[in-house]
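Okay, structure first, notes after.
The complex appears here without one of its protein chains, the remainder shown in place.
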Amino acid sequence: MKPPPFAYLRAESVEQALTALRQHGDEARILAGGQSLLPMLNMRLTRPAILIDIMRIGALREATVSNGMLAVGAGMRQASLLGRASLAREVPLLAASLPWVGHYQTRARGTVCGSVAHADPSAEIPLCLIALSGSIRLRSARKRRTVPAETFFTGTMMTERADEEMIEAVLLPLAKPGCGYAFAEAARRHGDFAITACAAVAEADRLRLAVGGVADRPVARDLPRLDGSALDDALNDFAWSLGARDDMHATARYRRDLVRKLGRKVLEEAVSCRR
Amino acid sequence: MAGIRAPIEARVIATDRVRYVGEPVAIVVAGDRYLAEDALDAIEVTYRPLPAVIDPEEAAEPDALVLHETASGNIVSERRFSYGDPDAAFAAAPHRVSVKIHYPRNTGSPMETYGVVAEYDPHEATYDVLANFQGPFSIHAVVARALKVAGNRLRLRMPPESGGSFGVKQGVAPYVVLVAAAARLAGRPVKWIEDRLEHLAASVAATNRVTTLAAAVAGDGEILALDWDQLEDCGAFLRAPEPATLYRMHGNMTGAYAIRHLRMRNRVVLTNKTPTGLVRGFGGPQVYYALERLMARIAAELGLDPLAVIRRNLIVPDAFPYRSASGALYDSGQYQLALDMAVREGGLAELEARREQARAEGRLYGIGFAAVVEPSVSNMGYITTVLSPAERRKAGPKNGAQATATITLDPVGSVTVQVASVPQGQGHRTVLAQVVADELGLHPRDIRVITELDTAKDAWSIASGNYSSRFAPAVAGAAKCAAERLRARLARIAAAQLNAVPDDLLFAGGRIASRRNPESALPFARVASTSHWAPGTVPEDVGEVIRETVFWTPPELTAPSEADETNSSLCHGFIFDFCGVEIDRVTGKARIDRYVTMHDCGRILHPGMVEGQIRGGFVQALGAAFYEELAYGEDGAFLAGTFADYLLPTAPEVPPLDILHIETPSPFTPLGAKGVGEGNCMSTPVCLANAVADALGAEALDLPLTPAKLAALAGDAEPPPPPGQEAGAAPARTGARTLRGEGRALVRAAPERLWAMLLDPRVLASLIPGAHGVRKLSETRFQADVTLGVGPVKGRYKADIELSDLAPPHAVTLSGSIAGALGGGGGKGRITLAPQGDGRTAIEYRYEAFVGGKVASVGGRLLDGAARVIIGQFFAALARRTGDAPSGWRGLLARLTALLGSRR
Partner (left out) sequence: MPQMKAGSRHPVRFTLNGAPASIEAEPRTLLSDALRHHLGATGTHVGCEHGVCGTCTVVIDGAPARSCLTLAVQAEGCDIRTVEGLSPLADRLGILQAAFRRHHALQCGFCTPGILMSLDIFLKSASSPTEEELRDVLGGHLCRCTGYAPIIAAALDAAAALREDAHV
């Protein structure tokens, strides 16, 4: 378990990183926290020609609030964001789900944007982005563009990002007054990849449930009000629509059960914590 | 291989047929591990896939695929045993209760992997090997034979400590052979440190076992007879000392119960899995899971209290030493007393009240029990029970369990202890220093304990090593014997100098003093150094008092009898566990409310070390119960190649543990101690399963108890899918990993035109995702280099494509396989073309495909999805090429896209 050979560039500016990306295309990978990339390198599942280390670029390390959004830069580690005192007020859903991302030790290195770029179908941060209708700011040497989370994730470890683009920041809408948020996940052990993760948003006139770990990407759906059996039917429809599959950790049926039951639980919790 | 004469070659590296994922096929020696792995990548291995046989019951069928072409079948050993009169007991019994258990594969998974440094000296024709091997050292003989040298030409050295073993480091032996051979070929020392992927795939697994166990039961729950049918899966080769897992428990197949009639059938079967070996518990978990599930089922079926059924059958205290039906001699025990104490001090009544309340509130709560006899200090002869008495007579008797300890006195009279055991964290130094210090009247810090072992210089024997919980009862006991002998002789030297009688002398506080006249005393060090400085003053018949080596073997460990009675172990500790478990209706997760474990391990030598063994064993058992499985697909793919797939318990999963003790010393060991390290691996999985079964009202229950499994047992029927959405066929069984699909479409073209397209290599090339160039080998065979991958996970593969069963222009079978460094895969699709009479043709296809090798082992969670994407790409391309992508195809494509996702 040793990585194959690759070149390494310690980028000192975003421009330098983007120039290298443009030059190397899909032969290059951005190295941020490395918590997903390094295991794949050690197992030789991926063979980039060059790694572009962006962690020395000070400009990427910030999280800023503007236009009703929290923009988290590509260099911000998960632990730093979790340590942001205002996070629970700004994006309570993310504050609730970040402690479920890996472990204390991996959060200290792993970045928020790195998890989004990796696009693991059961990852918590992409799920929050989907639930909150956040977006991803991509940048190449030529242009910037912002892609809604709903179209960004295209499949297992696949995203809308072009080879010459890097994620510059992810944008998370700030909590709105009168809204409630809730998160829960079921995993084999604490800190494991979620078998099913549910994130709920309750607004005055709308309920939204996002589910990770079941389909090949996180998926969200707007649902009817809590009362009545319509929600049960809607949750059941949602559960069946996700194409759940069996694997060695859980059955498809269990995953659907969790969408129905854990989904209802987080929706109820989101409604009850509206403020 | 314990004298089993199956015509099977057990090689350490595959030659022309590979039988399990992880079997070595090549070894690269390089300047460092990075370069060695680069070189491995450059090796192209061509595999011709053969069907795999994974399920032991299928492998045991007469018409099963045979793993070893030189053998007539996969069953390499079958023996039947009968003790007492089981037929009569079953015939007369009013009830018959039985369980069938599929015990899964798991392993000890020490945090340190295997490590070997080997060197060959061509002038001496000697191998010098440093390895974190743990014994039994009977395997030294096996390794020497494999290297084709005499025992004295294989110097095996073990480090003073290693990073955990739990039995598993016995399995480094084949790699010792491999690395030693590599060193000889390379002409220089070779070092190999196993990585975690290698370790999980191909170190050592405990056996998986299919057990059918039936009891003849009286109305009051008394068990009159047992009938065991055990089918043991040892993987692809029977590697020494297997099939020992199956026979280690032979003497105690009746557990803690006084059952006099016993029938057994033991079969050993080979399958396409990693060879098995020592893992903590070694046969105990498999046996007790069946036996204690049976106890719970007897209570359930007869409407009795499970604890009452246990009590009804326990061996009574005045029966000890107790000879079990199958020949074990249980040394000592007070089972009822242990039970009563545990029930009282562990608070069973409170748990029962909690269960009542939980159930009243509609929660799922259960209580489980397990009573287990924990064997320790294996009889080296037990494994010969696998042979018939006639075969044993021919081979000569095997028995005993030599333990070895040496104590040395140096010229300043300080004491060094050396034992032929190789600790992996069990606290040998702490305990031995204490045992010897107590004997010699010194402080433990005065004693130096050396734990490395060198087969060229140290005293050792076949039973040496650290396994079968033999340290406290046997090894520490041997050290005590050596210290006693030294003391007796030192007493005579001191007596001569003090003008006292040896019996009058007291060893205490670093001095040797007369009891009657405490003023008359000598420093211990002065007496202990006498033989170095003034041997002339040592009384003549005392001899030199410099070094004492003791080989200790207990007389009770006799060879199996003509009637197959086998005293498989010297000591028999007792464990009684109970627990309360609640199951979450939403997540299916089990929460352990309380777990109580009562141990009688004889005399406790060091409470801290005993507690460490119990807690460690308990958490490993927790893993076996809920998390761990070395899972295989039915195609033989290994699915648990990383620590994200083989799940060890972590701190948040571990519940509080209440540990209780009583001490009934063993009359057979020098210190009265018995083993304690393996018991919870035997008792805890089944105790938890019994609680879960009680909570869910479940009858059959196999490990691991995953949330998905428990949720399915806890929940109601699933609500059906909404109209228009298919439920999809459930896989026939766990481990079924074949991806299947089918589709139908109408296109505006005649079958002939479509047929021509399908047989056109250019068209075919365009269908294969990522093809770099297609070579036509014949009209129906093609080869291509392809780059396949999802996201960043990409690899280059060689693809073989073949058309067969051609029925122009109506049907063709398209089969393909790919192979590369990341593993391989393959699939087969049948395509049929049916003219519709209106100028259109209906195209139908069905496919099935599989993925194996490294990708399946390390990335199963993500990469099965990836495989679907790739198959999706193939059929999407097929759809595009077949013309106008009419509505039927679009529907299929939409479905594939939704299911698989595809790169835009």
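Labels A and B are assigned to the chains in the order they are written; within every chain, residues are numbered from 1.
FYI, a residue touches a chain if its C-beta (ideal position, glycine included) is under 8 Å from a C-beta of that chain, and two chains touch if they have at least 3 such contacts.
Bear in mind that the values here come from a model prediction, so they are computed numbers and not experimental data.
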| item | value |
| --- | --- |
| For the chain not depicted, the shown chains it touches | A, B |
| Absent-chain contact - pick from B:49, B:163 or B:665 | B:163 |
| Of B:42, B:360 or B:651, the one touching the omitted chain in the full complex | B:651 |
| Residue among B:145, B:615, B:661 or B:846 that touches the chain left out of view | B:615 |
| Absent-chain contact - pick from B:61, B:112, B:222 or B:702 | B:112 |
| Sites on chain A contacted by the missing partner chain, in the whole complex | 1-12, 16, 20, 31, 34-35, 38-39, 41-43, 49-51, 53, 55, 77, 79, 99, 102-106, 108-109, 189-191 |
| In chain B, positions touching the absent partner | 32, 34, 108-113, 161-164, 166, 195-196, 424-427, 608-609, 611-612, 615-620, 642-644, 648, 650-652, 654, 656-657 |
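Just so it is clear, only the chains that are shown with their structure count from here on.
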| item | value |
| --- | --- |
| CA centroid of chain A to CA centroid of chain B, Å | 37 |
| Chain B residues touching chain A - in the complex, by the definition given at the top | 33-34, 37-38, 41, 195-197, 585-589, 627, 629, 631, 639-640, 642, 644-645, 647, 649-650, 652-653, 706-708, 711-712, 715, 718-719, 721-722, 725, 727-728, 730-731, 734, 790-795, 821-822, 854-855, 858-862, 864-866, 869, 898-904 |
| Residues of chain A defined as touching chain B within the complex | 1-5, 29, 37, 40, 43-48, 119-121, 154-160, 186, 188-193, 195, 216-217, 232-233, 236-237, 240-241, 243, 245-254, 256-258, 260-262, 265 |
